[in-house]
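Only one protein chain is missing; all other protein chains are in place.
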Amino acid sequence: MTTLSSPLRTTTPAQPPSSSGPRRRARRTPRDWLRDGGLSTLIIALPMILVFGVFSWFPIGRALVMSVQETNLVTTPEFVGLDNFVFVLQDPLLGKAVANTLWFALLALVFGYPLPLAAAVLMSEVRRMRGLFSALAYLPVVVPPVVAVLLWKFFYDPSGTGVFNTIAGWVGLGPYPWLQDASSAMPSLVLEATWAAAGGTVIIYLAALVGVRTELYEAAEVDGAGVWRKIWHVTLPQLRGVLFITLILQVIGTSQVFLEPFLFTGGGPNNATLTILMLIYDYAFGSSLGGNYGAATALSLMLAGVLAVLSAIYFRVTRPWSS
Amino acid sequence: MKSAQKRAAFALVGVLSLAGTLTACGSSEDPAAEPTGPVTIEVSIDAGLEQAAIDAFDERIAQFEEANPDIQVETKEFTWSGTTFAAELAGGTLPDVFPIPFTDGRALIERGQIADVSDLVAELPYADQFNPTIAAAGQDADGAMWAVPIAAYNQGLHYNRRLFEEAGLDPDNPPATWDEVRAAAKTIADETGQAGYAHMTQSNTGGWILTTETYALGGRIVEGEGEEATATVDNDATVEALEMLREMRWEDNSMGASFLYDWGTINQDFAAGKIGMYVSGGANYPNLFTQNQMDPEEYGVTVLPLEGDDSGTLGGGTLAAVSSAASAAEQAAAVKWIDFYYISKLTDQEQAVAEAEVAAETDQPVGAPALPIFDRETYEQQQSWIKDLVNVPLENFAPMTDQMFDQPVIPEPAVATQDVYAALDPVVQAVLTDENADIDALLADAQTQVQGLLDRG
Partner (left out) sequence: MAANNRTTALARRRTEPAVERGIVSSHDRRRPSVRGSLGALQGGLLVTLVLVGLGPILWLAKAAVTPTQDTLREPLGLFPTGVDWANLSTAWSRAEIDHYFVNTLIVAVGAWFFQLLVATTGGYVLSVLRPRYGNVIFGLVLATLFVPSVVLLVPLYLTILDVPIVHVSLLNTFWAVWLPMGASAFNVLLVKRFFDGLPREIFEAARVDGAGPFRLLWSIVLPMSKPILGVVSVFAVIAAWKDYLWPLLVLPDPENQPLSVRLPAIAPYLELDVFLAALAISTVLPIALFLAFQRLFLSGAGLGGAVKG
């Protein structure tokens, strides 16, 4: 648990211990400022201010402006009120993209949530070679995501001699169309995404399991509890926090999924894997004759709104552990 | 690479000197530069070429620089792609000379997003000799040519001669009706296990090929022009084309197992012998050969079967455009390059032979037939100049070249072409991946979408 607390305290910036004398002076002249090292402080702060200013704060402000403008880099931007939002909300593809993204998130939870937990619990009981277990579990995370997708794209070859279809053939199944069918494309994407990410989740759980207070197991044993009851009544309750965190993080992560649908299927077949971020990309960069940047930003902001709520829940829930 | 290392070194410079070094990286050209003195232009070269093809290109550059000592030519890898072009255009990262499809010419010209080189083009000796329908793609509303047509294609039915033979079909006598296409596809699939007839579906190519099939069956995707343009996506020919695809896919099972092809990947699989037939630009051969190492002996191409009144072959092509960021001197040099590299080999005997010799020496295809951008006479004359150097199996192109001049060529939809194609991609994908796809409903949806695109202009 402790290892997780660091990013979680962020909502309550620690109050600095009370400052020393000069800073409290009510009025300071520029010369005082200089003498106190104000200039060097500013110089040291400059990388942060410049980089955040230009590449974070400025674009965020720009997003707000652009969402109410019609802009395509060619003509002068024009204020259009909420037209961009209306355009996006009326786009028949929006519903599809939202549904697909939710479907991806749900499948990702079904594939990628219980298995890493079970693996982590089992691994925490390993006495020897735990390092080997962790390394093996984490290995796919290290493979560059693009390589993983391109490799799996080959694995998903729909012909009878595809890698997965050959394996399925050994037990008399298949051949399956994998990516080439509207109903199996999304699960195929999620399977790869889970392979690529599950190792990280396992390691998070494993770190959390180290923090489980073991004396409770003894107490449970005194009450005559078996292994399953110990897991159910002692382990899982103590993992509740981290389970919730990974849940939220996974939902936030999957709601921005792009790489897999973009490289595996280009959003097809028949838009079955078109996700929200792909739609944003299409709005902005999909047309060879200029992007609809306003609509792209409007949709981004709407997605951000939903994610902000999730983030807020995340911080709210995690706050108790940091105190 | 050198510049990459230089930039890496910049990383070590503190952030305080950032603003200073940034300007060094920015490429700001002064468009009003003097049109005299040495000038450097950046020209496009296809992505993913074999070394031999790159050598051939370099050799042509050397010849050009020798003839124009004031001009330095640098190359930049560039292949037009619908998904990245807008970003590159907006980002100003295009080379000075770049190819664009006919479909984008008019819109780019109207918005002034490419350089107006019409005065320079008008001085070229052949400026008024272009085939008028082809010339129109690069002209503004007043007929001034901003972008030069450098290649034209009519869609063709490409086929793998080896697979034809393995399936017991006669490769010299390819299908001439769509029923024969379907029958041949089934035979190939049954006999060889490969896809009999494959179809592009991704990155706007699904719409492109569906439009082609529609034209071949006598339909149109869009009727009327300009303000009057009306979507006719749900026409009978399109329904017929999709119905045919549905039968080939689900009844004959002759379309293989891959339904997410775009231009690059279908070429790859065709060159690798996994596809019996597919529809694509008739001048596709050089790409198959230089980018996908296709065996020339296996390659065959014929005209599309045309059925029904008003049917025709969809035709398009490539324009060479000049970047609007180019200075006057660069624009002049760019037009010289277009004249030298793309056109003179079609109109000038000496240049035609020079180009063919370089290509032949580096083992690049010479003499692969294409739809002429001038008249048929100029084309046949050009072919005769280089006939001794031709190294492609011309007899494999005969089914195409014997018939292509008899076919009416119909240009692509004029407004928002790529967006219209994009709207049709999912329709094709649905028919090929969903056995119960409702063709009428799909087309009704697409009809609404395309009309919306046309209304927005």
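Order as written gives the chain letters A and B; numbering starts at 1 within each chain.
Keep this in mind: contacts are C-beta pairs under 8 Å (C-beta built on N, C-alpha and C of every residue); 3 or more make two chains touch, one makes a residue touch a chain.
These figures come from a predicted structure and were not determined experimentally.
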Touching residue (missing chain; options B:N68, B:N253 or B:N292): B:N292
List every residue of chain B that touches the chain not included in the displayed model. 1, 3-4, 7-8, 10-12, 15, 19, 22-23, 25-28, 47-48, 51, 76-77, 84, 87-88, 90-93, 264-265, 267-268, 272, 291-293
In terms of residues, what is the contact footprint of the unshown chain on chain A? 2-11, 13-14, 16-17, 19, 23, 37-38, 40-42, 44-49, 51-52, 54-60, 62-63, 66, 73, 119, 121-127, 131-147, 150-152, 154-155, 157, 161-163, 166-167, 195, 199-201, 203-204, 206-207, 209-210, 214, 217-218, 221, 227, 230-231, 234-235, 245-246, 249-250, 252-253, 256, 258-259, 262-263, 277, 280-281, 284-285, 291, 293, 296-297, 300-301, 303-304, 307-308, 311-312, 314
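The definition used in the following text is that only the chains that are shown with their structure count from here on.
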Where the CA atoms of chain A average out and where those of chain B average out, how many Å apart are those spots? 39
Per the touch rule, the chain A residues reaching chain B in their complex are 43, 46-47, 50-51, 73-74, 92, 158-159, 175, 177, 179-182, 265-266, 268-271, 285-291
Where on chain B does chain A make contact in their complex? 15-16, 18, 80-87, 89-90, 104, 107-108, 111, 113, 201-203, 256-260, 262, 416, 418-419, 422, 425-427, 429-430, 432-434, 437, 445, 449
